[in-house]
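Before I ask anything, here is the structure I am working with.
The complex appears here minus one protein chain, its other protein chains still in place.
And now, chain A:
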Amino acid sequence: MSTITAVRRPSPRTAVLRAEARLFRREAGSLFWTLGFPPLLLVILGSIRSFRKFDEGLGMRVIDVYVPTLVLVALIVTGLQAMPPVITGYRERGILRRMSLTPVRPSALLTAQMGLNGAAGVLSALVCLTIGRLAFDVQLPKQAAGYALAFLLTVTAALALGALISALAPTARLAAGIGMVVFFPSLFSAGLWAPVQSMPHTLREIVVLLPFGAASQALEQAAAGHWPAWSHLGVLTAWAVVLTAAAARWFRWE
């Protein structure tokens, strides 16, 4: 039954990534929440007239503070909401096991999922920055390198947190549930309800120790043209490392 394949064949991992990308595009709900919701929320917030006026207490306009927050919302939605049920579902429904019967390790599915969700989060964040700049005249980050570094660390932490939820949840339904439980504190710490700067002192001290709290501060400082404080970058790095290690430690293939 041997066959000669004349066409150049994609590498196995590329084939897995391609198939997952196709499936990713078929999830309309997931696509809306990852790519549509954060920019939409930014447009809604930007449409509030008072948010576009200079705020004495903040030292800038509210919308200026909200752009980094919505960049974080994009990463939180992809990492905590979109990805965990998919990966846990792949384990629950034996898809990872099925793949381990082939010459390709099932980790190819996980890397593909993390890559696709990471890319979707980055894209959504870039759309938010662009809308902020074009529609609401929000300056692009002045300290671009610092912003990029803080951003990449946050992407890593968000994906690692998502992977940890996938690792711990026995079913896709529970993964979605746990994702929800972590989702709201994450949005809060990213400053969605109230900017982190305007939080009471003690609360703020706690929030900046959380991954998305530290991230929101680091992004804001870089946006304003400063190199992000090492304390924030340190907190982010620590979370990224610990969450990745924990996800790797507790992940089960079946």
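Points worth noting:
The rule is short, and it goes like this: a residue touches a chain if its C-beta (ideal position, glycine included) is under 8 Å from a C-beta of that chain, and two chains touch if they have at least 3 such contacts; residues count from 1.
Convention: contacts and distances are computed from a predicted model.
The UniProt record for the undisplayed chain lists the protein name "ABC-2 type transport system ATP-binding protein", from the options "Xanthine dehydrogenase family protein", "Energy-coupling factor transporter transmembrane protein EcfT", "Nitrile hydratase beta subunit" or "ABC-2 type transport system ATP-binding protein". The omitted chain makes contact with just one of the residues A:V16, A:V62 or A:L110: A:V16. Along chain A, the points of touch with the absent chain fall at residues 1-3, 5, 9-12, 15-16, 19, 22-23, 26-27, 90, 93-95, 97-104, 254.
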